[in-house]
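Here the structure comes first, spelled out in structure tokens, and everything after it is commentary.
Subset of chains shown; positions unchanged.
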Amino acid sequence: MFLSLATWPEIDQRLKDGKRGIIIPIGSHEQHGPTGLIGTDALCPEIIAREAEKQADVLLAPTFSVGMAQHHMGFPGSMTLRPSTMIATIVDWTASLTRAGFDRLYWVNGHGGNVATIQAAFAETYAAYSLRGEAAPFAHMLKNWWELPGIERLCLDMYPTGHGSHGTASEVAVTYWAYPERANLAKLVLEPKIAPNGPIRDAADYRRRFADGRIGSDPTQSTPEQGGTIVAAAAKALITDATSFFAETA
Amino acid sequence: MFLSLATWPEIDQRLKDGKRGIIIPIGSHEQHGPTGLIGTDALCPEIIAREAEKQADVLLAPTFSVGMAQHHMGFPGSMTLRPSTMIATIVDWTASLTRAGFDRLYWVNGHGGNVATIQAAFAETYAAYSLRGEAAPFAHMLKNWWELPGIERLCLDMYPTGHGSHGTASEVAVTYWAYPERANLAKLVLEPKIAPNGPIRDAADYRRRFADGRIGSDPTQSTPEQGGTIVAAAAKALITDATSFFAETA
């Protein structure tokens, strides 16, 4: 079930039935190299979560589509929230959902650069209760889709070289599967074939280190078929992982 | 073109070609009565903008999907940003897009409750320049989709009674057109058939005044076909309106 496409009485009934967990795809809009889509990090968790929704009775929130990507701002089309803004936004999403009675918020994330800020935001939501001496009536779970059980192994086996850490072969494949009209981007010739590695700092430094935006990856090897394999596995793992979290007794 | 599905070199080229305008669908996730979808206010501008994108060379940003809907929080599934959070977020989206070189930001809005906060946010982005004595290198335009030329007239003619102001017959029709699998919601019997009117204050007051969430509307009359008519007209009007804004010389 999609929150976007549900009515409030349907959500009301769902909560009354004790289904108090919700999955929130969270990502980013930022450059992903010459062959990767700007929306990659929002699209991947959304694609995987939608596949999961076809197979299991889970509820999906709208995708949190713009995240923390300050380091990509040297490449046009990239968008970012400052961490402080992103924290405030996650605080409000949390307050909204828990006000209604959701008590398990499962955030499936598509952007490594979001992780620190999301975790800081979780702490911000908990701190309001912890400092008042009250128990928070909810729990968060953050899971990067590639860290779902078995997925990282699958991806690295699929791409023994050039998987990389930004504009990865696997995430690009996932988006090609969902948007096959863009799969021909893989025909581009990238130089170097496998992008360099290095630290991530501000945007000017990033652009200087990583000329076309990729880090450590060769996504020209990505195909829609590979993407489909990943999505199928990740959706299945997501169902198991989220369901287990939702089944917790507080 | 969708920002989500573009690569950064494509956006770079577009900007170099002098196409410095972008359309940003902005809405809300909140109850829309027993027959309306929670995502209605985000979906409508997105649906219209996507239809426009099929017909004209415009660039669409990702949808700003959760807005200011504090008054709906008495109905499960509703989400809200506090106005201060929403302002901070719009400030960051604006900074990101104008950093890349976009200079005309056209926000097509689907939620009346967003208007004040969006305009306050615009002022916040301008104020940073105005207080420094610098010229802002960008301009905002806010347009509610029903205020696009000709659309309000079309909707009121289509629904002479019970168009309403929340959970309106027209917006519900638009979503049924895009998601016809949900059109059978219109078969529900609502009591009263036309919802009452009244002021909007906090969530408890709202729920007391508007028992099922609607204001002044009878959306059981909405059909996918009517929605299609509205979308076609609104998309055309959007293209004209946005194109005119983008063609401004600063």
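By letter and in written order, the chains are A and B; residue numbering begins at 1 in each of them.
By definition in this document, contacts are C-beta pairs under 8 Å (C-beta built on N, C-alpha and C of every residue); 3 or more make two chains touch, one makes a residue touch a chain.
This structure is a prediction, so every number in the text was calculated from the model and none was measured.
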- Task: List the number of copies present in the full complex, noting that all chains share one sequence and 2 are shown.
- Result: 6
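Going forward, only the chains that are shown with their structure count from here on.
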- Message: I'd like the Å distance between the centres of chain A and chain B, where a centre is the mean of that chain's Cα atoms.
- Response: 24
- Note on the structure: The residues of chain B that touch chain A in their complex are 2-12, 15, 29, 31-39, 42-43, 61-63, 65-66, 73, 75-82, 84-85, 88-89, 91-93, 96-97, 99-101, 179, 182, 185, 213
